[in-house]
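Data block below; observations after.
For this depiction, one protein chain was excluded, whereas all remaining protein chains were kept in their positions.
In order of appearance the chains are A and B, and numbering begins at 1 in each one.
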Amino acid sequence: MWQFFHKLGSPKWFYGIATRFMPWLLASGLLLLAGGLAWGLAFAPADYLQGNSYRIIFIHVPTAFLAQSMYIMMAVAAVVTLVWRMKLADVFVKAVAPVGLVFTFLSLFTGAVWGKPTWGTWWVWDARLTSMLILLFLYGGVIALDRAINDEKSAARAVAVLVLVGVVNIPIIKYSVNWWNTLHQPATFKLTEKPSMPVEMWVPLLLSVLGLYLLFGWLACLRMKTEILVREQKTRWVKDLVMAGRG
Amino acid sequence: MAFDSFSAFIAMEGHGPYVWSCYAVFFILVAGMMIWSARRNRAVIEGCKRRFDQQQGTSGRDARPKASATFTRVEVSQD
């Protein structure tokens, strides 16, 4: 157990494992995502209320889902950084934060475009959209702080503190935004909450969520590998690896 | 198939522009992020390789390995 833990912290070990798994992650991710989206776009039946505009759900929900769970993953990594000082954990946070920002932006963008045919405006101060907007700010803050601190070690730990403070706040923010929303505009038409979604709708949705997760895994591995190379460029194993041409 | 024809599929009963613009932005950003990350990975590896090559070439003649090392490091740490 402890040996495994120790190994997990070793960038060299991770580099090897990631290199081995990445082709599988990429292939299965692309396959599932393509299948899910094609199914959702062409074969799933139209929604009886929203017509075909609901087909945005197949990218809106996966990006929103991933953006939120990535922040939670970052928080777990932040705890590991602060408590065990594991190098890989802060590599993960640094590598993943920009991806989270992009996914959050995507879910906001798709939500706004979806809102146009559904609500008649591009932007509604709906509880979910607003929470996602705040999540975008949180990601932005994490990236800005990371960029602002030159020293790598302090940057990692400062960012870890910020991520943890953010994750404590997320439930409070969600709760208060929901409350604020009911205060200002009671019972609007929710984008993604359906009384019951037929199987032909939720199976492709599930597929695209899974596919995007796998693609994110690939992307995270790749970006972590890059970050590891930058940090460990003076070490023996990087030299052996690069000279052997197995980057 | 939920649509009768290809043109119906593109039009999506008038919701086409919304649906397709969402999917376009999604693909551009996700693919862009993947390609950009892969290219940066490549660039870092190339940078390391160049530096190691230089070190090997100059180690015998003792010709300012330090300066070249700092130079590549600046290049590598860009993002």
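As a convention for this text, a residue touches a chain if its C-beta (ideal position, glycine included) is under 8 Å from a C-beta of that chain, and two chains touch if they have at least 3 such contacts.
Heads up, the rule we're going with is that contacts and distances are computed from a predicted model.
Note on the omitted subunit: UniProt lists it as "Heme exporter protein B", one of the names in "DNA-binding protein", "Iron complex transport system permease protein", "Na(+)/H(+) antiporter subunit D" or "Heme exporter protein B". Across the entire complex, contacts from the unshown chain go to A. In the complete complex, the residue from A:A27, A:V165 or A:M243 that touches the missing chain is A:V165.
In the complete complex, the hidden chain is touched by one of A:L82, A:V102 or A:L210, namely A:L82. For the chain left out of this panel, the touching residue among A:F43, A:W122, A:W179 or A:W237 is A:W179. Even with one chain removed from view, chain A keeps its contact list with that chain: residues 82, 134, 137-138, 140-141, 144-145, 148-149, 151, 154, 157-158, 161-162, 164-166, 168-169, 172-173, 175-177, 179-180, 183.
The rule is simple: only the chains that are shown with their structure count from here on.
Centroids of chain A and chain B (each the mean of its C-alpha atoms) stand 18 Å apart. Per the touch definition, chain B reaches chain A in the complex via residues 1-3, 9, 12-16, 18-19, 21-23, 25-26, 29-30, 33-34, 37-38, 40-42, 44-45, 47-49, 51-52, 73, 76-77. Across the interface of their complex, chain B is touched by residues 37, 41-46, 51-53, 55-56, 59-60, 63, 99, 102, 105-106, 109-110, 113-114, 116-117, 215, 218-219, 222-223, 225-226, 229-230, 233, 238-239, 242-243, 247 of chain A.
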